[in-house]
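Of the protein chains in this complex, all but one are displayed in their positions.
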Amino acid sequence: MSSCKGNSYGKLFTITSIGESHGSVIGIIIDGCPAGLALSEKDFAKDLDRRRAGAVAGSTSRKEKDAAEILSGVFNGFTTGAPVCLVIKNENVNDADYAEIQSKLRPGHADFTAHEKYGGFNDWRGGGRFSGRITAGFVMAGTVAKKILNTLGVEIIAHTVEIGGIAAKATDYASVKKNAVKDTMFCADKNAAKKMAALIAKTKAVGDSLGGIIEGIAVNVPSGLGEPVFDTLDGELAKALLAIPAVKGVEFGAGFAAARMKGSENNDPFSINNKQVVTITNNAGGILGGISTGMPLVVRVAVKPTASIALKQPTVDIQKMKPAALAIGGRHDACIVPRAVPVVEAMMAVTICDFAMQAGLIPRVIKGQKS
Amino acid sequence: MSSCKGNSYGKLFTITSIGESHGSVIGIIIDGCPAGLALSEKDFAKDLDRRRAGAVAGSTSRKEKDAAEILSGVFNGFTTGAPVCLVIKNENVNDADYAEIQSKLRPGHADFTAHEKYGGFNDWRGGGRFSGRITAGFVMAGTVAKKILNTLGVEIIAHTVEIGGIAAKATDYASVKKNAVKDTMFCADKNAAKKMAALIAKTKAVGDSLGGIIEGIAVNVPSGLGEPVFDTLDGELAKALLAIPAVKGVEFGAGFAAARMKGSENNDPFSINNKQVVTITNNAGGILGGISTGMPLVVRVAVKPTASIALKQPTVDIQKMKPAALAIGGRHDACIVPRAVPVVEAMMAVTICDFAMQAGLIPRVIKGQKS
Amino acid sequence: MSSCKGNSYGKLFTITSIGESHGSVIGIIIDGCPAGLALSEKDFAKDLDRRRAGAVAGSTSRKEKDAAEILSGVFNGFTTGAPVCLVIKNENVNDADYAEIQSKLRPGHADFTAHEKYGGFNDWRGGGRFSGRITAGFVMAGTVAKKILNTLGVEIIAHTVEIGGIAAKATDYASVKKNAVKDTMFCADKNAAKKMAALIAKTKAVGDSLGGIIEGIAVNVPSGLGEPVFDTLDGELAKALLAIPAVKGVEFGAGFAAARMKGSENNDPFSINNKQVVTITNNAGGILGGISTGMPLVVRVAVKPTASIALKQPTVDIQKMKPAALAIGGRHDACIVPRAVPVVEAMMAVTICDFAMQAGLIPRVIKGQKS
Partner (left out) sequence: MSSCKGNSYGKLFTITSIGESHGSVIGIIIDGCPAGLALSEKDFAKDLDRRRAGAVAGSTSRKEKDAAEILSGVFNGFTTGAPVCLVIKNENVNDADYAEIQSKLRPGHADFTAHEKYGGFNDWRGGGRFSGRITAGFVMAGTVAKKILNTLGVEIIAHTVEIGGIAAKATDYASVKKNAVKDTMFCADKNAAKKMAALIAKTKAVGDSLGGIIEGIAVNVPSGLGEPVFDTLDGELAKALLAIPAVKGVEFGAGFAAARMKGSENNDPFSINNKQVVTITNNAGGILGGISTGMPLVVRVAVKPTASIALKQPTVDIQKMKPAALAIGGRHDACIVPRAVPVVEAMMAVTICDFAMQAGLIPRVIKGQKS
């Protein structure tokens, strides 16, 4: 009797999400973190900063300091094996911005479904539990997972491959690693990034919004991760990534393009390299039969355009049960794709870490490292 | 301490998959099936027949009678509340067809990853645990889930929307219901279906294979299903659908196309119809914030081309650890898309049924119906 | 992939424990709490006060104010359906009291096993994660569970039935309800309570400690709770109660005494009362086949004597790996039995609440009540 009710994820590295956009805190609890991992509050700054608003053109002007606080599970600078509770105190919240949406459903948002499911008791301020802000907790869990995966040499990078129809040129992993991380669009193609930024600015100016596609890559993933037939590596990754608000599709390797290829084109021939079995191409995206092949794990997610737009939209006033019109004020991102990039990395890290633990590759006590 | 190790799915309607392609049985155990549901072995024939080989051009000539046998959980024609164990005895298996693949890894198959993960102890005959045949168990679970969902009026239909690049014309739900079920391609566009069949025949003749796209639709789904932030309706559906061998991508509503739309285009305006809140468009595919809206649930999966092809492919002999060439003989589908259609329905049914039970919409004892 | 790693309990009403005795906080996260339950920080005072030190003779002089703080999941005075995070800030901690135990293992404590399991990284201050203080979190979860169970009319009371060999006279539920709650021993037999208090005082004076037996009773429990064959009502209760430090045994109804009875003595004859099937006796303790009968649920737990005693004990210095002697200083209870009484109630409430939710007896949204 130990499964969890919706807000937990992972079998052996289990994260539980808490908090609301305008409540006291946003947080994450990690149960199953090995003992002996060096961990301090400073470790979280880098990833949280990448997710933070204001870094990119078109992002909301809500300023979140987003300083991680460790409430439990760390002692003398190392994890203890007990649950690690991480919280960020919410600041700079402005409830007034949201007064109108208490009754007027925002199209494209979870206002309606949350109201239906929770009988109107949901915290609707800023979207409450359904705000993108909830992903700050995911990012903190991702930071811990990445530190654990580091001991196996696993590296995870996500990058923007498309915004508003502008696609980045395909490139190799080394270039992504070099270019995407520093760019404000987290895009490896600097030329495309410039065009994306311009389009976001232009779209924001007219009160509209844009979506895009993010690609996540994990290298040095050991072969053999994944637990078919249901708890597959791709299945769990998809589930984890769909927990990110605004994600509407997930594909692996060639993905939807594979549906238009012939078997002779899509099959990745096996070969031997350095005494290891490898595949010459990687249309499978590093996953066969739900299990990692050892080749780079490649996943892409479709991010829908931000639902909150300034343009006037027809909707319903749920309290009066009457048609209404809504022009959303307040501070919003015209495109959340770049801010979602570190979140994609985080959910990949949490998932891969959990599978590595299931495969027995992570000792229950990690020894001898200092961060 | 009651979660399961990879081969189970569902919280309250929990299915556990057993069996191998060339072992004694393929089966599924359902734990959490309400008591009082009329159930007999005949109930499974219709869905199993749709998944059966030989129905469509290009499918394998392996003949599977696929008769469901109830080993437990049913008494006097009704479920008892105890686990329902359903098996199909494997017949007409021909191990000789597969002798070569014990050592030569089939490109695009799980032969390599299964070997890595299970240290070479995996049952490799016919792909063993990674054969598409495993989905006969999924289909049986789906039949039970559909019967339970019937009590809520939920209807689930999947249909072929693309094969080898040939796309079916978009149509309404009524037409899909009318046309797709009877067609051997399970395609609502008869003209496209004809072209698909011809292309499959032609591709099979040259020893190659095709993939495609299947769309699943569920109507009359109650609003409020889904358990954010992690156990979302879309996340669980994606995971369930990626358990079907050959699925490489999943998208909901507008899906990847949404990434190229503006917020003003993609947002579905709310309206009131018959005293219910509805959306005028359905780009969300019936899901907002991981919770059902009550609008039709729409999901599409990308199916890669069948990995087993007669054309010669470069590969590796895993026992000699040497390069090798492989031309796969035996009986194989040139395109498994049509056969996967009832499997998509089944995994949708199991997932929606589980969420309906979590939402308290299914009584623990179903009373008064006779099938 | 949504089970949890040891620190969570419950399927649909899932609690996750966080915190250490001398860390920042002790807390509990509740996932699956229905929306619409009136809840404020004041609601927790009564149960926390009963667990608080200093109320009874022989309890530690460490003063814990133990004020519950709600970090998430409550909005405008009602639960929202989102995870409820409850914490108590630790105060009045005195690490100096515990300096010696960093190396000298306390006999009867988890110092050794925690050290072995977590490679010495465990927070050893005050027993850290293995301190009885952790149960303050359990009690907060119990308060919420009791509020939910109130809607079904379920009442739960635990009381002290034995301390240091002094047994309370058996009495009926009404008397327990009347007397045990107010008594500092939480014992329904005032005469025995007086003797227990005297024995505790005397034992404390010589630096030793006492154990005892607590009985928990739940009335108005609906019949049909429990999910055999493994997730039985008694099995889950036993697991939940053994999570309380110092509990070494659990029995239901006649329990171990039943092992010495004949079938004709132990079997509870069925009868009809008020159109309901009842049993005339209740040796089963309200559970048959792992499912509640509707009769009072009766469970007893054996509490070992407090391990921390002032008397000198032989032990091992784990850092020097040498024999050592230890006389434990600091503030300790000579008998924790009375303080464990509300904890027994809490774990019963959490378990029964979870089963009631599994049985579909608790709506996902609770409406119309104000606390």
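Lettered A, B and C in written order, each chain numbered from 1.
Operating definition for what follows: contacts are C-beta pairs under 8 Å (C-beta built on N, C-alpha and C of every residue); 3 or more make two chains touch, one makes a residue touch a chain.
None of these values were measured; they are calculated from a predicted model.
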Among C:22, C:109, C:159 or C:364, which residue is in touch with the absent chain? C:109
From the list C:139, C:250 or C:297, which touches the chain that is not on show? C:250
Where subunit A meets the left-out chain, the residues are 2-3, 11-12, 230-231, 358-360, 363-364
Residues of subunit C in contact with the chain that isn't shown? 1-3, 5-9, 11, 17, 105, 107-110, 112-114, 116-117, 129-130, 134, 162, 164-165, 203, 208-213, 223-224, 226-232, 234-236, 238-240, 242-243, 245, 248-256, 258-272, 275, 277, 279-280, 283-285, 287-294, 302-309, 311, 313-316, 318, 321-323
Using the touch rule from the top, list residues of subunit B that touch the missing partner. 1-14, 16-20, 23-25, 27, 29, 31-32, 35-36, 70-73, 75, 78-83, 85, 87, 117-119, 121-123, 125, 128-129, 231, 236, 239, 354, 364-365, 367
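Everything that follows uses one rule, which is that only the chains that are shown with their structure count from here on.
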Between subunit A and subunit B, what's the gap in Å when you average each chain's C-alpha atoms? 27
Please set out, as single numbers or ranges, the residues of subunit A touching at least two other chains. 1-3, 5-9, 11, 17, 117, 129, 231, 236, 239
